[in-house]
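Of the protein chains in this complex, one is absent; all others appear in place.
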Amino acid sequence: MVSPLYILGIGLGIAFLLPLFEKLGKKIPRIITLITLMVFTLIAVSWVVMISGAVDKFPVIFNTIGFKAPFAISLQVGLIEALVLVMINTAALLSGLFLSLRKDSHWEGKQIVLFLTLVIGVNGLVLTRDLFNLFVFLEIVSISMYALIASNDEKHAYEAGFKYLIAGSIASAFYLIGVIYLYRFTGTLFIDQIVAMDLAALQATHPGLVFAIALIMLGLLIELKPFPSNGWAIDAYEASDPAVSAMISAVGASGVVFAFYKISSLFPPEMAEIVVASGAVTFVFSQLVGLRQKRVRRMLGYSSVGQIGIIVMIIGLQRILKIDDAQMIMSSAIILLGNHIFSKAGLFWLSDIFDQEQLRRVRRRPLMIVLFGVFLGSLAGLPPFPAFWAKWRMITVLAESDKLFLIIIILLGSLFEAGYLFRWFTTLLRDESDPGDIHEEQIPEDIPVSSSQTGVVSSTRALAALAENAGSVVEELPVLSVEDPTAAEKRNPVVLAVVAISSVIVIAAGVLLGAEFLRASNELLLLIPVAVLTAGILFDLLHLPHRIHLILAMAGISFYSYRILMGLDGIYLVFGILFLTGSLIQMISLYVKKSLHFGLIPMITALILSLGNLLISTTRLGFFFSWEMMTVLSSLLILRGRKASGAGLRYLLFSLGGAYSMLIGLMLYPDFSLLLQGVRDVSTPPVLAVFLISIGAMVKMGSLGLHIWLPGAYAEAENEISSLLSSVVSKAGLFLLFVTSSLYLIPLLPSGNIPVSVLLGWIGAFTALAGAFFALFQEDIKYTLAYSSMGQVGYMLLAFSLMTHLGWVTSLYMAVTHLLFKALLFLAVAGVLYRTKTRMMYQMGGLIKRMPISFITVLLSIIALSGVPPLTGFGGKWLLYTALIEKGWYLQAGVAMFASAIAFLYLFRLIHVIFLGQLKDEHRAMKEAPIGFLIPQVVGMIVIMLFSMYPSLLIGPLQRAVTPFFSESIIWEGYTVFSTLGYWNGNAVMYVTIGVFIFPLAWLLLMQRKHTRMVEQFNIVFAAERPDRPETTHFGYNFFAHYRRALGMYLTPWATRWWTGVVTLTDSLGGTMRRIYTGNGQTYAFQIILYGTVLLLLLRGGF
Amino acid sequence: MITQLLIILGAALILVGFWGVLTRKHIVKIIISFSILDTGIHLIMVGIGYIKDGSAPIIDQEMPVSRLAGNVVDPIPSALVLTAIVIGVAVTALMLSYAVQLYTFYKTVSIEQIKELKW
Amino acid sequence: MMKDIAIKAGYTLISLFVITNYGLLLGGTMARVRAKVQGRIGQPVWQPYIDIIKNNVLRTGISHGVMFYLGPVFRLAGGLGTYLFIPAVYGSLVFANFAFSGDLLLVMYFIFFGQLGMALGAGQSGHPYSPIGVARGLAQMSAFEVPFALSVIAIAAQYQTLSVTEFVALQQGGILNWIVFTNPLATIAAMISFLGMSMGNPFSIVIAPQEIPIGPPTEMQSSFLGMLQTNRAIFNGAKLVLFMNLYFGGATSVLSMVVKTFLIYLYTVIVGASFPRFRADQSIRFFLGIPTLIGIAAVVVQMI
Partner (left out) sequence: MKKDEMNEQIAQIDKAMRLGNEGLSDDQKAYFCDQRPERIDPYHGILERFANWARAESLWILGFGTGCGAIELRPLMTSRYDMYRYGIQPRPTPRQAGVFVIGGYASVKTMKRIVRSYEQMQGPKFVLGLGSCTINGGMYWDSYNTINRLDHYIPVDIYIAGCMPRPEALLAGFNRLKEMIKAGQCDGMNSYAENFDWYKKNQKQIIKHWNMPDYNW
């Protein structure tokens, strides 16, 4: 085993010799340093290998200068030390590579020396077991950092460095006083010896002991930048060279964190609690303040501070929790630390590359997007990155120890962090034409906006307010409309490779951890989406032909579906078919695309597989993992849309919020198993858990109040994605409800006997109504369809919450049929949009003559969607009302009927304004949609007709799927289905309809056989005038103006206002909070001292 | 007695140092305050190790290991002080060079004028 | 099997023949009633027949496209279908129609079928007045649907059935068994929405002749118009029969059907002759106001 002394010895030696080497050649010191760092890394790796071979022989203590501790300084190498050193040294090595490889690199001379001393110092911090030696290494680290900060020789760097110096000096003063007193009370500086003492007894004789330990703690804590006394550190992150910031954040901070961990074994419990509080406060408030931040590096600084905060919190926690839990949670801290090291360094480097290349948009740089996304995702704790697993473990441990509050804090902070990180992402990713917020309707100038319409227009404006910050992350930088022509010359693939290594480390670590976590429950299959995504992205990076990729992907999904569907039955099978087969059919339309669409197929494939994984995951971790994967992938898919940055961001945040809510709910109710149990389970879960889980589901379904992400996301995503999202992905929420259905029969109020499902039912009913009403007033066809989906999913929620046999059959029936209709509608509309190049319905018109097949598709699907017999949509309505009336939910049935009448209105409007009326000049030469769009449509129409003729084909299997949970409620006699209330014979209805249709048609053909003249579009009675232009003759804009006049006042976007309020409040809270960072070094010093005083007073138990 | 005096003196210097850091606007004065603060800490350190009338901590025949306790000055604080002083000097030097650079860039020595980075 | 189908077809033809003629005559009669209210003599009772014949024998016609052509077909199919899913006379084989294929929900939703077809046909004419009328009509429909739906829910809850035949069966045995007496609130709500459904004054904004020359069918002529007029008779008859079945005890013979539906229709005509016209938004607000509250009250009564 290599002695750690070599690290320190070699390091110091090389550091001092470097100036000499410089004489040999400019590049020599770089190479030597890099080799040294590599040696360090290898040594650490060798330790890890050895230790993992023989865990019981470690940790090993190395003594210096021939004496044992306490008479000499001793260094300890254990698993944790070795792991941390591997991470730190690898990061340092990558940093060194980055510094020496980047363009116009000035990495030489003093900088290299400082860099090396910093690394040595950090290694020392990790290894030493002597308190004073710790101080020395701390100072070595600090002094190297002070000097490194100013290495870019800029004004602001000096300012920041000076503030850093002040803070560091105060911190080390605290530490030094603490150490000296501790020495006085214990007579030793060797940590292990102090820990071995009976500190409580010592406390009795030396009342100042706690005070001394507290000072030591404080000294290190200040170095870890606790909120609010951390303004100096954030200044440093902002002002120094990004590569240096990366070092400070990744390497420097990690060393101090480890030192803090080391001394934490001295903490008495009450001090540990204070540490936990400090860490938690730091985490949540730094993220909150970060929300308002618009300068990228400063934002990263807040993020760094927050990440360190959560680790500090864990270090405190491991002193409080039981020993097993402590080890568990400490392992999550190590993972978080590693995650932080590599992803934060990666982000700082990327920000440097952006600066170097003067890049304001990365939309056309796939590799860059991937790296960027990986780092952001891992920082935000998204799956499959390490932080996700770490947070999962942490939360599990916390839940077991009933620390709900901390879970909430962690998740809240994570949400904030995801918010600002992905705001940065979307800003960089967005297209030049993207306004960056929620897209507003474009009203042409020749149609004046009257005051009666402003209600709705301003509501969209209010929606936009949510994402208002998204547009301004880089506001102070000039936005280039096209990529800077010189940028290509500035590209430096070598540097990018360094960054890529970092991201590979993150991904690999994440996957390995995932395998480790999932192996326990035999769910390794759940990692397939990650593998597929990675492979697919690589394919895309290699520019594999689009269609080959598509075929491969579809074959893969088919195989996967086959494997999965074989093993499923009942409701699971229904959802399996819904998720897998439904999406597979829709993928056919991707064939129309000719060229490469970066990331499209990999992400869709992974999304579909994640959906499938929801069905086969048996544990909470597996379920949550797949759920999060699905969320993340779908929001990334939305972000592909040309103007989707605002909408995608909002979708991501809402989905994450929903997922976290679900997570808390699941954690609150640990006995609950995520297996479909029906409603028989009568154990009483906490009501709060039930609410939180259902919120998770309802966010995904876009239920009223939680729906405001929905229109933008569905509308701004690419057409195929919209179709997939609204017809398939929204059903994931329904699936969650089914899986957790045993929860919803518990009473809403502790004393009452009204179950939660009643509340869900009302929400569903009003979602249906609100969705229909919102859809009624949209000019943008995709918004119409989006709101329509919202309403339809509301019906499913309503039917589900009936908790009866018929209700569930209805819900599943609607889920299946809605998939059909909505996919058809979206596909047909996609074809129309593909040709017309506009989304505003009133700009279309008269397309029936140009796109007859699309027209027929839309006609069939709107007849079906609005529930008009004889098509299969009526089955859904019939089942729904029958079920509602049977259950006694009369008022809900009334609301649902109103909603369905309104749905009829907007659907008519949709077909009329697009396909009927006046054809526009620009569409005169238009053709039918491409064949790729038409094939799935024709298939879908055939299926609809089949289900309409023979409803038992669909209802039968669903009935059987639901039967295990309830007793049968409907019976079949031939083609007639009987409920206790009524009956319906789809077959007979179809025949009668055909009959009554044929008869008048024949009559008309007979009467009009000769002299009916086909005329053109302007051959109309126009009050004895002739029409002027098609635009002024086509009635399509503000179609239901009278409805708005009648009921417009009830359409106030309350939900949007509420969420806008929440966001504004959070934002301004962050804005107010950050006023404490005055920029004055002296204020910062004051804050530090005040912070210390408050902490010490708290420790004393009061003032 | 003298130990306590030393410690009280050290504590007083620490307070003076903190007071200086928190109240002086002149950068160099702040740096000087840090030096005072350091000195105070050093004094305390020395004071803690000091034993009245104790001899130098050299083990020989007059001072066998068995008599060490209570009769010799604890050598460790002194060693620590030496290290601390060295570090303190290094930090002070760095601070001063920062002060020079700040003056060249900001043309001021008042810490209140140097706050372009904030929020 | 074939014989059954043939017999059923024969019955259906008889039933349709009766309802068509009855509907036309009813229309003519009501025109005369309206004339009497205005102090005129009015048109002959058979005038609807002449109008339909005339329209069908016009020499020319114009078509704006396939949907324009099919629109009236859809409309008439909707009317015929609606009628055929309602049992017209209780206990009669001939007039049982195809009530076995679906219950009240089917009838309620089948009404949309014709509406949609008509709206599509009107839409393809390219005339802006057509969609304006359609928009008004649909808006008004969605509004009067609410009290009607609530009323239907209330009586379904009361009688625990959705089958129209069942409703009629349960109302037999005395005038006091009629739903109009057992559930007056539901009946009131439904009868108010029936005013909207029959599109007479004050809910005739859809066809406002001077403003949007009779709205949706403004481009319809010749046999298209003739078909729409035929449907008007049949569809009217169907709606009357439905309301008679639901609220007024149904009919056990053709005669009682005639009397009851005549009276129900007379009620709408009298209201129509006495009131001016609502604007579209006014009628939406009207239906969603008091009638809806009455409907809710009817439902709530069933819940407690």
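Going in written order, the chains are labelled A, B and C, and every chain counts its residues from 1.
Rule of thumb we're sticking to: contacts are C-beta pairs under 8 Å (C-beta built on N, C-alpha and C of every residue); 3 or more make two chains touch, one makes a residue touch a chain.
Bear in mind that the values here come from a model prediction, so they are computed numbers and not experimental data.
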item	value
Among the chains presented, those that the missing one touches	A, C
Options C:V57, C:L263 or C:M303, residue touching the unrepresented chain	C:V57
Selected from A:F62, A:Y834, A:Y950 or A:F1018 as touching the chain missing from the view	A:F1018
Given C:D103, C:E145 or C:E219, the one touching the chain that is not displayed	C:E219
Residues in chain C touching the chain absent from view	31, 35, 38-44, 47, 50-51, 53-54, 57-62, 209-210, 213-214, 217-222, 225
Missing-partner contacts on chain A, residue numbers	921, 924, 1010-1011, 1013-1019, 1021, 1024-1027, 1030
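We take it that only the chains that are shown with their structure count from here on.
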item	value
Pair joined by more contacting C-beta pairs (A-B or A-C)	A-C
Distance between chain centroids, defined by C-alpha means - chain B, chain C (Å)	99
Distance between the centres, which are taken as Cα means, of chain B and chain A, whole angstrom	50
Euclidean distance of C-alpha centroids - chain A vs chain C, Å	53
Chain A-facing residues of chain B, complex	14, 17-18, 21-22, 25, 27, 30, 34, 37-38, 41, 44-45, 48, 76-77, 80, 83-84, 87, 90-91, 94-95, 98-99, 101-102, 105-106, 111-112, 114-119
Residue ranges of chain A touching chain C (in the complex, touch as defined)	846, 848-849, 852, 859, 863, 866-869, 874, 877-878, 881-882, 885, 888, 890-891, 893-894, 897-898, 901-902, 904-905, 908-909, 911-912, 916-918, 976, 980-985, 987-989, 992-993, 996-997, 999-1001, 1003-1004, 1007-1008, 1011-1015, 1017-1022, 1033-1036, 1039-1040, 1042-1043, 1045-1047
Footprint of chain B on chain A - complex, ascending	132, 135-136, 139, 143, 146-147, 150, 155-156, 158-162, 165-166, 168-170, 172-173, 176-177, 179-181, 183-184, 189, 231, 235, 238-239, 293, 1074-1075, 1077-1082, 1085-1086, 1089
